[in-house]
Structure formats: C-alpha cells, structure tokens
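One protein chain omitted, others in place.
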Amino acid sequence: EKTATVANWASRTTIGGYGEHHFNHFKNKDDQVDAHRFVLYVGHQFSDTVRFFSEVELEHGLTKDTADGSGPGEVELEQAYIAWDFTKGHTLTMGQFLIPVGIINETHEPDTFYGVERNNVESAILPSTWWETGAMVSGEILPGFNYNVAVHSGLAIDPTGNGAVRGGRQKSAKATAEDLAYTGRLVYNAIPGLELSATYQYQADVTQGAAAEGEATFYELHARYQIANLTLTALTAEWDIDGSTFAANGSDQQEGSYLEASYKITPKLGVFVRQSQWDNRANSAVDTEIEQLDVGVNYWLTPTVVVKADVADQTNANGDAVNLGLGWSF
Amino acid sequence: EKTATVANWASRTTIGGYGEHHFNHFKNKDDQVDAHRFVLYVGHQFSDTVRFFSEVELEHGLTKDTADGSGPGEVELEQAYIAWDFTKGHTLTMGQFLIPVGIINETHEPDTFYGVERNNVESAILPSTWWETGAMVSGEILPGFNYNVAVHSGLAIDPTGNGAVRGGRQKSAKATAEDLAYTGRLVYNAIPGLELSATYQYQADVTQGAAAEGEATFYELHARYQIANLTLTALTAEWDIDGSTFAANGSDQQEGSYLEASYKITPKLGVFVRQSQWDNRANSAVDTEIEQLDVGVNYWLTPTVVVKADVADQTNANGDAVNLGLGWSF
Partner (left out) sequence: EKTATVANWASRTTIGGYGEHHFNHFKNKDDQVDAHRFVLYVGHQFSDTVRFFSEVELEHGLTKDTADGSGPGEVELEQAYIAWDFTKGHTLTMGQFLIPVGIINETHEPDTFYGVERNNVESAILPSTWWETGAMVSGEILPGFNYNVAVHSGLAIDPTGNGAVRGGRQKSAKATAEDLAYTGRLVYNAIPGLELSATYQYQADVTQGAAAEGEATFYELHARYQIANLTLTALTAEWDIDGSTFAANGSDQQEGSYLEASYKITPKLGVFVRQSQWDNRANSAVDTEIEQLDVGVNYWLTPTVVVKADVADQTNANGDAVNLGLGWSF
C-alpha cells in the first residue's frame, strides 16, 4: 500500500535541480565568491499528453530587503508552463517558457557548457536567460527539421536608459503587455553531430509605448558540429530597433558573435577556447565593441558534476578575470 | 533496496503545487502579463495521527531588492502546520494555518473556481488569503456538522491608514502578538450537493494597541448548492470595529457579498456569472461601495489544468477588465 502511495505522486511528479558556485579573481575589482545560481525543477505529468514543468531559481544565494537596494539576490520563476501534445509530433506550450534562441538560453545546466560564467554574447545580446509568457507551437516538420512558433509578452526597454536589450526583460513579473512579440525558430539536426538553428523575432514596440518608435527585429543563427572529441560552435545575433531614441546612442543596432572550439581529452576532461565580440551600441560613433578571449578546462567528477577553471581576457573593457566554478545538475 | 529507499522518504513526504498566469486587459491602465502565483506544497506523515503540511508561494514571479521598493513579488509561507488527530474524528492543528472562512481562503487552486482573478469580496473583506499562527481544533459534531475553533495571532490594522482589514494581515512574519483573535466555524453538508457555512471571529483590539479602540467582530456566511450541472453560490461577510479612529472614515463597518451561478456545459467546459458588491468604508457619508459583474468561461484541459477567460465590469471604480488565465494544480 505504501508503494501504491509512492506511485501515486512520485510517478507523476518529479523534482530536479542544478546550481553553480563561482570564485572570480578580477583584475580590476575585489575577488568574489558567489552562490551564483541554485535551481529547483518541479514537473508533473497530468496525462499522457499534458504535462507541467517549472524552474525556480535563487540567484546569488540570498534575497533580503534593504533600504538602499543592496540585497544581493533574486528569487525568480524562470519557467512554468503546460505542454500539450495536441497531435503526434506537435506540442502546444502555454504559460511561461524560455524563448527558443541560442544555446545557453534553453540548456543552461553548468555541466553542459564550457566556461565558469556563461558567455557574454548570449547574455548581452540574446539576452539569456530570457523567458516570456504566451503560447508556442513546436514540432517536427520533416525528419531532422524542427520548428517553434510563439506569440508572447515582449520587452519593455526603458528609453531613458542605455537602450540595452537585457534591461528590457520584464521576467513576466507584472509585465506591461501593451505590445506582444512574435518568435520563430527552425532547427536542422538530421546529420549526426550537426545542429543548425535560426531564430527570428519581431516586436512592434520594444518600449511598450514609452518612446515614439521602437519597432524591433532580431535574428540569431548558430551552428554546432561535433566530430569525435572535437566540438566547434559558431553563433551570431543582431537586433535592429527603429527610432531616434535608440539611434541617439547607437543602440538601434545591437549585435554579437562567438566562435568556440572544445576538445575532450578524456570523457572526464575537456578544454576549450572561445573568441567573442558584442556591442550593445553598434551604431554609435565611438567604438563600443567588447572582445573577449576565454581559455579553460572542465573536469566532470560525474557526468553531471563539473569543476571548471578559465581565464578571460577582454579588449575595450575591464572584465579580465581568472574564474573557478563548481556545478551540478540532476 | 532502491525501492526500499524510495519507500523510506517518498511514502511519507509528498510534493504538490499549483500556479496561475494572468493576462489582464485593463480599461484604465496598461495591459499586464503576470506569473501571479506559483506554489509548492510539501507534506509529511510523521505517524498515523501526526502530519505536517506546508505551502510556499512565489507571487508575481520575482522578488528582488530595490531602493524604491519597486520589486514586484513576494515569497510567502502561507501554511506550515502540524495536524494531530488526537481522537477519532477530531484534529488539533498547531502552527500557521488558513483561517476557516469563505470558499477561496482554504481552497484556492485555480481549477476549483471560476474567474481569472479571485473574487474581490473574499479578497477585500475576508481578506483572503488569510493565514494566522495559533492552535485550532476541528472535527465532526454530528454526521454532516463540522466545526473549527481556533485561537491565533490577530490583525494589526494601522490606524493611520485607510482602515481596510486587508492591510492588517501580518502574515505571521514578525507579527505583533499583543492581542490574539478567536475564530469559530460551523459547516453543514449532510445534504448531497449542499454546503452551508458560518464563521465568526472576535479580536479585542485589531490595532494591537496602536489606537484607542479597535474591538472587532466579524462574521461570514455562505451557501453553495449544486444541482446536476448547475452550481449556485451566495456569500456575505461583515466587520464591525469599535472606536473613533475607524469611525472617522467609515471603516468601522466593512462588508461585502456576492451571488454566483455556474453551469457545466460539458465536463470540460463551464460558464459563470457573478454579481459582487463590497465596501471597506461602509459607514462613510460618501458612497464607497464597489459593484462588479463578472461573466466568463473555464475550459479544463485536464481535471486540474484550466484555461479561463472573463469580463469584469465595475461600478464606482476603475476595475473594468478582460482577463485570460492559465492555471494548474497537482
């Protein structure tokens, strides 16, 4: 009877999680230890075709209220959706989901990528972790061709700020919804080891009415190819935003790209090198592009527990650092 | 042996949850998308007669610290109690529990009620979700007659504010406990389909010593009758608070009521209409009563996954809205 009780909830409800601790030795500021991310997953299978999935994150290990806003962390609902396989091979996702874009945004467990910190192109340009609330249809068109089409809450970039897209994420927390956004993605993975992905997004006004214009188009392309122990990755993304507000500081174009090569010396030990460049004010008269070279190593104690070390060298910015990390997922 | 391990914890500890996403098209302000509620339940069975239950909620999807207090959300412990069946049919509940009042307060999973947002009478007058910390005895007196008797932490209404009871909830978070409150409820459900419920509460000083007077009595009555696919609900509640502080703006009387009719067209599809009125300053010289008519539809994708739509039309206030919702519980 006890076993029946178990089956009753634990066969339908599942718990998981991931997390990462970071030590950063910065060149230009104090070294830091941080419980950067701690995540719990909760899922539930309502029926053969309807399921729930969620992700709650405690960032920086501590949220508390202060008078000056110096509390270090956040508690964030990053995913909370109902997925319904409405027909064979096609799924309707309703609720709060991750935008189908890039590599890190949907798959961010620390054991799945190289480098202690997530790469800056996917943080500053995509801008990961990026979730919105709405509806998405996903599925397979042809063998090896997968699609996503979504309508969802949009960005709300404060036009009095620096115009960077990352600041426009409303995180589905009392988000202004005067203007929705539309996203589509195509993924091709028919050839073993190869993944090609293209995402396009349109939003009629990324300021939600706060500025005169703000029509935005966004695309992201990436390719990943794994040949034996070598993996090569290339990613590029670009925003084009209309209007004099954004044009004033050059943030009407925001773009970035990176190339990464990684090699697994043994199943437990891998090394990587990554060359990135990104610019949140690509149309400004001054040179605002940041370049970064990362070189590092991952050691997997188990397939989903990883110890990381890397060196980051930046051009045009003060982000030089030596980083150590510990991550896990289950 | 693994199965034994499972039985060891998962047969005694259980996890559940519920949540709801809302889209509100407001007549008088910006539309909003919000991860309104995300809840985890954790329970544990200590013995055949002693169990634990808890509910933790992340409201509005994000808590973070800001200098101006603009962080959108809260993390709230809503329930955390030990229930002890001290004799057959009678239970002692100790700790933090939901006040036994109304319909929504104890049963607020979105699949159990009509309307995207909870009704305003139970929010503004009861005031749901309303939890306190103390001790409660519950059980069955006669077949079909159930009771609750509780002594618990009380409200602390700031007499310099508008006097509304909702603002007096201390949420058991470093709550002032100079003055406790006493609650009793009787429920009659012997006739299939019918529920009659009456709650009474007394608190000697709802200001916890902050004002000269504040003796408060509260009652709530409701009836629900289900006949085949039709369900009729009526609820009324009233506060009477002594003292010139509350009398000054008419908040010495606070009251509300609603009538709701719902009809299940199919097991998955239901429609409803609700007429509400409530007034947190019922004794004021000016007319401060708000009336609201709600009409809407629920579609249950599975028995505990629901998509909702409704229209709200208010008199005497600016709350007109068209709402869409997605909810789940497990």
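For clarity, chains are labelled A and B in written order, and residue numbers in each chain start from 1.
What we mean here is this: contacts are C-beta pairs under 8 Å (C-beta built on N, C-alpha and C of every residue); 3 or more make two chains touch, one makes a residue touch a chain.
What you see is a predicted model; the values in this text were computed from it and never measured.
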- Task: Check each of B:80, B:259, B:273 or B:309 against the chain that is not shown and name the one that touches it.
- Result: B:80
- Query: Of A:135, A:259, A:305 or A:322, which one is in contact with the hidden chain?
  - Reply: A:305
- Item | Residue numbers in chain B that touch the chain omitted from display | 2-3, 5-6, 9-10, 12-13, 15, 42, 44, 46-47, 50, 52, 54, 56, 63-77, 80, 82, 84, 94-96, 133-134, 153, 170-178, 208-209
- Query: Of the residues in chain A, which ones touch the absent chain?
  - Reply: 3, 6-7, 10-11, 14-17, 19, 21, 23, 30-35, 38, 40, 58, 60-68, 72-73, 75, 301-302, 304-305, 307, 326, 328, 330
